[in-house]
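What follows is an incomplete set of chains from the complex, kept in their original frame.
Chain lettering (A and B) follows the sequence in which the chains are written, and residue indices restart at 1 in each chain.
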Amino acid sequence: MKVGIVGASGYSGEVLVKLLLGHPLVTLAAVTSRSNAGKPVAQVIPSVRGLDRGLKFTDSDPAALAADDIDLYFLALPHGAAATYAKALVAAGKRVIDLSADFRIADLATYQKYYGDHHAPELLPSARFVLPELTSPEWKTTAKIAAAPGCYPTGMLIPLVPLLKAHLVTREHIVVNSYSGVSGAGKKVEEAYLYVERSESTKAYGLVKHRHIAEAEEQIALHTGATTIIQFNPHLAPMRRGIATTITVPAAVGITIGQLYETWRATYAKSPFVQLLASGETPDTAHTVGTNRIDMSAVHDPRTGNFVITSAEDNLMKGASGQAVQIMNLWCGFSETAGLV
Amino acid sequence: MKVGIVGASGYSGEVLVKLLLGHPLVTLAAVTSRSNAGKPVAQVIPSVRGLDRGLKFTDSDPAALAADDIDLYFLALPHGAAATYAKALVAAGKRVIDLSADFRIADLATYQKYYGDHHAPELLPSARFVLPELTSPEWKTTAKIAAAPGCYPTGMLIPLVPLLKAHLVTREHIVVNSYSGVSGAGKKVEEAYLYVERSESTKAYGLVKHRHIAEAEEQIALHTGATTIIQFNPHLAPMRRGIATTITVPAAVGITIGQLYETWRATYAKSPFVQLLASGETPDTAHTVGTNRIDMSAVHDPRTGNFVITSAEDNLMKGASGQAVQIMNLWCGFSETAGLV
C-alpha cells in the first residue's frame, strides 16, 4: 500500500516520515512541502540519512495529489490548510488521516468559536475524531477522514473518559495541568522558542480557552452524554518531547482507588499502548519518549477527597504521529502495533 | 557583624555562602560541614574561586559553635539535625535563621505527623515562621529563631494569603501544581537524580501529604483564622533551579480580576521582591533564576469561574537562601535588599 504525507517539514511531519519509512506494510511514496520542494528528504530530516530511498520533497498541489496512485494521505498541516487538501483527496476517493484540528470537532459552531472559518464544513459528517482506545470501531467503515487527536486531549481523555462514564468522579472542579516539551509548539522560528530562552524555563501559557480544550470537552460530552467544563492549564517545560499531565478530580462519594483501577483495567485490557502503573508510582515523560505509549496512574488523597491522576506520553508519538500510524493500522486491517514497536 | 553557616555543603548552603561572601554588611566567618572539614571553601564550591578569603570548612560541634564570637548562624541542615544545633546556639544568645523544617510549624502535633520526633520542642515558642512579605513584623523583636519558609510554600502563600484574607476566593477546591528544578531535591547522590535520568523528564512525585503542605496550611490558618485544605501536586522538571507554581482557585461570587490585582497591589506595594505581571502575561522561572524575586500574575477563566494564578521563583534564592538573607537583613536593621540585588 502506498501512503503520502502532505506538509512533512514540521516536527510531527518528521516523526511521521521516520515511522512510515520503517513501516513493514506500507510504502511512503510522497512527501510534500512547499518550502522544501525538490530537496532530498534526508537533507531536511537528517535523522533518516541512509533510509530515505532517494525520496524527495515535492510541491503540494491538491489537484496533482488527488490524481496520483497513493491510497492514503496523512495531512501534517496547519488547521485551515488541512481542510482544503482533504476536500480534493476525499473527492478522489483517498483515505485521509488529518493531524490538524480541522476535523477533530464535530460541531461547526464550536470549531468556529476556537479556530474561525472552516474551509470544508460539508466534510464534517464524513470525518471522525479517532482516539483508537476510546472511539467506537464503526469509524473504520464509515469515516472518509480520520482526525488524529491533539496531544493534550490524548493525555487527558484516556484517563478521564472511563471514569466519567462510570460515574467514579464528579464532573465539577476538574483541573488539568499539562507540561509539554518545546516541540509541542511546532517548529516555529520565533524568539520565544530559541534554545537560550526555553532552556531552564518552565512557564504557563495560553491559559483560558486553549484550543485543545474544545475537542476534549466535546469528546467527553459525546462519550458521557453530559457537558463537563474543565480547567485546563498548559505549560512549556524545558525538554524536547513529552507531555506530563496531572489531573485533579474529586472522587464520587464512596469510590475507592481500587474501583478506579478496575475500571481502567477493564477499559484498556486490550490496548497495547496504555500502560497502567501502580498507585503511588508516577509516570515519567522520559520513559515514553520514542514510544507510542501513554503511561498512567492515580492516587486517592484522603485529605481532599480528590483523585490525582498523572499521565505521560510523547507528544510527537502518541500525541501526534504515532497515533496517526496506529489509526492507519486499524483502518487498513494491519496489526495495531505494526511499525510502532 | 559576623555570621556563620552550619551545614554548607548542599545546594542551598552553596548559594548562601555566595550571598554572604558578597554581602556588604556582614562577614562570613565560619562555614561548617562534617564531610568537608578542613577543605578550602572554594575547593568544595568552585564558583567562589578567588572570593573565599581563605575560608575553610570546619567541623560542626554545637558546643564549639556556641562558644565562638559569631552573632548569627544560618542552619542549612536536614530537619532533625537543625533543632539540635539551634538549642546550643540559642542558649549561647546567638540569633538563628533555620532553613530546615524544624521551626516552621508552630503546632507540635502537626510537626510530628509529617516529620516524626522533634528534638527541641521547648524552643517552638521562641521560633517564628518568617515570610518577610506576610509575617507581622513583631517577630523581629520576639523571635530567637527565624524559620525560613520552604520553597513550595513561598510560591503559594505570597499569591494566596491576601486573597483568602480578603475573601476574594473560596477555601474549597484549591489545586496547586508546582514544578521544581532538580536542585529542589537537594544534593542527593541517588540514581533518580543522575543527569541521564532527569534530563528530558517531567514527572509528579510525593503526591498526597507532601511535607511542605503542613506549613503552608498552618500559615493560611494563622493568617485567615480558618482551616483550608489544599490539593498540592509537586513535580520535578528538567532544569537546575526554579519553581513554577500554578494555582487554580474558584473566585468568590462576583469578584473580578481587577479586585484581585488591587488586593495584591495594596499588600505588596512596599515589597521589593514581589513583582506583579499583567493579567495574561505569565511568569517564567528563567527570569527569576539568580534573583530573590517572586513574579506572579493571574487570569480569570469565565468558563470555569476560577482564577488561575501563576508564580515563579528561584527555589535556592527566594525559596531558600535568598529569603534567609532577606530575613537577616530585616532582623539586623539592614536594607531589605542588601546583598540581594
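Everything below uses one rule, namely that contacts are C-beta pairs under 8 Å (C-beta built on N, C-alpha and C of every residue); 3 or more make two chains touch, one makes a residue touch a chain.
Everything numeric here is computed off the predicted structure, so don't read it as measured data.
Displayed in place are 2 chains, all sharing one sequence; the entire complex defined by the structure file totals 4 copies.
Everything that follows uses one rule, which is that only the chains that are shown with their structure count from here on.
The distance from the centre of chain A to the centre of chain B, with each centre set as the mean of the Cα atoms, comes to 39 Å.
On chain B, the positions that touch chain A within their shared complex are 173, 175, 177, 179, 181, 197, 199-205, 207-209, 229-231, 233, 235, 237-242, 244, 246, 248, 250, 282-286, 289, 299-304, 306, 308, 310, 312.
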